[in-house]
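I am attaching a structure below and will ask some questions about it afterwards.
Let's look at chain A:
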Amino acid sequence: MNAIIQYILAFSALTIALVYLFKTFVWWPKKRTNKSCGNDDCGCH
Partner candidate 1 sequence: MTLADLKRGQQGIIKDVSSIHIPLKLLEMGCLPGNLVELVQVAPFADPMYLNINGSHLAIRKETAIHILIETVDEQAD
Partner candidate 2 sequence: MSKQINVALIGNPNTGKTSVFNALTGLNQKVGNYPGITVEKKEGICKLPRGVKAHIIDLPGTYSLNASSLDENVVIELLLNKNDKDFPDVAVVISDVENLKRNLLLFTQIKDLEIPTILVINMSDRMAYKGISLDIEYLERKLQTKIALISTRKNKGIDDLKELITNYKDLSTTPCLNASSIDKNYFDNLRKAFPNQLLYKLWLVITQDVNFGKTNRKTIDDVSSFKTKSKTDLKRLQQKETIKRYQFINDTLKKGQTIDLASAKDLRIKLDRILTHKVWGYLIFGVILLTIFQAIYDWSSVPMDFIDSAFASLSEWTKSTLPDGAFTDLLAEGIIAGLGGIVIFIPQIAFLFLFIAILEESGYMSRVVFLMDRIMRRFGLSGKSVVPLISGTACAIPAIMATRNIESWKERLITILVTPFTTCSARLPVYLIIISLVIPEGRFLGLSYQALTLMLLYLIGFGAAVGSAYILNKVLKIRSKTFFVVEMPNYKLPLFKNVALTVIEKTKAFVFGAGKIILAISIVLWFLASYGPGEQFNNAERIVTEQYANVNLNEEELSQKIASHKLEHSFIGVTGRAIEPVIRPLGYDWKIGIAIVSSFAAREVFVGTLATIYSVGSDEEETIKNRMAGEVNPILGGPLFNFASGISLLLFYAFAMQCMSTLAIVKKETNSWKWPMYQLVIMSGFAYLVALIAFQILK
């Protein structure tokens, strides 16, 4: 039982991570060019 919960948690973390990475690195060129981005280092790291 415990192991199953652990698996569910772990894989949901993976899903979130993958979605986040996809959104930042595959989706963003379109989105971020419009957004004004000044001295606040928008996504610079």
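A few points about this structure:
Just so it is clear, a contact is a pair of C-beta atoms (placed from the backbone, for glycine too) under 8 Å apart; a residue touches a chain by one contact, two chains touch by 3 or more; residues count from 1.
How were these candidates chosen? In short, all candidates are chains of the complex that A comes from, given by their letters.
Not measured: the values here are computed from a predicted model.
Screening 1 or 2 for touch with chain A: in this complex the touching candidate is 2. Here chain A touches candidate 2 in the complex through residues 2-3, 5-7, 9-10, 13-14, 16-18, 20-21, 24-25, 28-29, 32-33, 36-45, going by the rule given at the top.
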